[in-house]
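Got a structure here, written out as structure tokens. Questions coming.
One protein chain is absent from this view; the other protein chains keep their places.
The block that comes next holds subunit A.
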């Protein structure tokens, strides 16, 4: 492993300054992803600025009656929080569907937003990968890609985003808050991740040296009828083939409100806006759920070995919405 500096500031200003002073500096949260990548030479920071002593831990009420989740809150604390479980149940379920108990005890909310793809080519520094080594190529498009993207990919990269948490955050219209030396900023999660395009190495809109401080959940998104469901290749401790976070409001058999986000299908959590608009004020029936899923997935461009994801995503959307509709009645 390459030598690096390690600093543990207690104030946000100080942390920003420490990262600004070193081009190779990175913020360190729980380290459950970054440290692994450092061991394999995929990330080579010269300085780690540990954010876990910053006053960014904990979950509190937002002025709009939503929730503010501090960036260093652990995944375990987030999933277990009573108000998260009551108001945003799909978020709690999503976090618990990821990783293992040990990893969730370490992993932070801010780090979870920024975790890197688990594409096997990305993980091998000796192989071409446009995300790790821009311009070197993408082997997955013609190689092993049965668990790669079907939506929003480009000829430069077909990797998926591995996070479960962010799929639920996307469904709930979460907002990401961050600090730069210029001050405080915020951006909706829907605009946080960049399209793959020609620069898959650039994954978010965060400027260099920016520090994620919190994620807020709007009050309007809260509700008990929400669900996260994840299909993977073993019963736990695996990244999604496809996952769905959904919330549904039904009145007298008619959809009044619906939120759907998909995981495992794209380089970012995929908010299914096409499906949502097809369903608003429509009858809450399995047929209509299926039609809406088809409309969303008509944009899918499956590769040689991952066409099953289209079917799986459709089935999962229908299954989750049907379950929520039954609960709503």
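Criterion: contacts are C-beta pairs under 8 Å (C-beta built on N, C-alpha and C of every residue); 3 or more make two chains touch, one makes a residue touch a chain; residues count from 1.
What we mean here is this: contacts and distances are computed from a predicted model.
According to its UniProt record, the chain left out of view corresponds to "Oxidoreductase" among "NitT/TauT family transport system permease protein", "Oxidoreductase", "Sulfate ABC transporter substrate-binding protein" or "Cytochrome c oxidase subunit 1".
Considering the whole complex, the residue from A:14, A:144, A:198 or A:251 that touches the absent chain is A:144. Within the set A:231, A:279, A:292 or A:321, the residue that contacts the chain not displayed is A:231.
Seen across the whole complex, the unshown chain contacts subunit A at 1-3, 40-41, 118, 120-121, 123-124, 126-127, 139, 142-144, 146, 231-239, 241, 306, 308-309, 311-312, 315-316, 318-319.
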